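Apart from one protein chain that is not included, each protein chain of the complex appears where it belongs.
Our next item is chain A:
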Amino acid sequence: MSTLEIKDLHVSVILDDENSKPILKGVNLTINSGEIHAIMGPNGSGKSTLASTIAGHPKYRVDSGEILLDGEDVTEMSVDERARAGLFLAMQYPVEIPGVTMSNFLRSAKTAIDGEAPSLRTWTKDVKEAMGELKIDPDFIARNVNEGFSGGEKKRHEILQLELLKPKFGILDETDSGLDVDALKIVSEGVNRAHQNNDMGVLLITHYTRILRYIKPEFVHVFVDGHMVDQGGPELADRLEEEGYVSYIGK
């Protein structure tokens, strides 16, 4: 059983050497293993900043507050240490890396996370299986990381990594955006598998409620202007579907 706690988190985006702009203004959130939380909010509310800050993107600076993984402050850790500690960010815009094959990349990541190289036979089998379930063409393993992948293919590869690397917490940053309904179903099933098989905690960041038809959150948080303004159960998502964020934006 693991816990990810965010306590009174204030974060600025670094614009250049001299300028920064506050985005997160006191975020509080606790997620336990096996729980699914949805964070919903209008564009520009800071949802993606929260996701990137948890993973440690250098563009964001923590001004105050804590992000604790089982009591340890991850803001003190480097990006790779956070990943090895069990955090995984499924990115909104996965990066293309020329010259580095998926196969080499996945094996390097697995080795880094586990602290030892995976046994070749089980690893090859695991990768093949996971690719099959996500309907990823086997040829992709020989291609360079995300290079020339379509938007939907990139998202499926993020979930492939989520399944193979088995993090304690998966943070999904707008994973549903740009997906057609078939791809959305495939991706959601992958997230649900990782949730069930690994007792993974999920932080689902989304603007739209569409993905919540396939991934069922127990907790829904409404995020406006850098902090939570409301929370509740799945019924809150239904209300947002009907009413939108209008009633929160005036506050």
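As a convention for this text, contacts are C-beta pairs under 8 Å (C-beta built on N, C-alpha and C of every residue); 3 or more make two chains touch, one makes a residue touch a chain; residues count from 1.
Note that in this section contacts and distances are computed from a predicted model.
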Pick from "Fe-S cluster assembly protein SufD", "ATP-binding cassette domain-containing protein", "Cation:proton antiporter" or "NADH-quinone oxidoreductase subunit C" the UniProt protein name of the chain that isn't shown here.
-> "Fe-S cluster assembly protein SufD"
Determine which one of A:H57, A:R143, A:R193 or A:R210 touches the chain that has been left out.
-> A:H57
Just name the one of A:D8, A:D80 or A:E243 that touches the chain not displayed here.
-> A:D80
Which listed residue, A:L4, A:L29, A:L50 or A:I113, touches the chain dropped from view?
-> A:I113
Which is it among A:P94, A:P118, A:G178 or A:P234 that touches the chain not included here?
-> A:P94
Chain A residues touching the chain left out here are 55-58, 78-80, 83-84, 88-89, 91, 94-95, 97-100, 104-105, 108-109, 112-113, 144-145, 161, 165
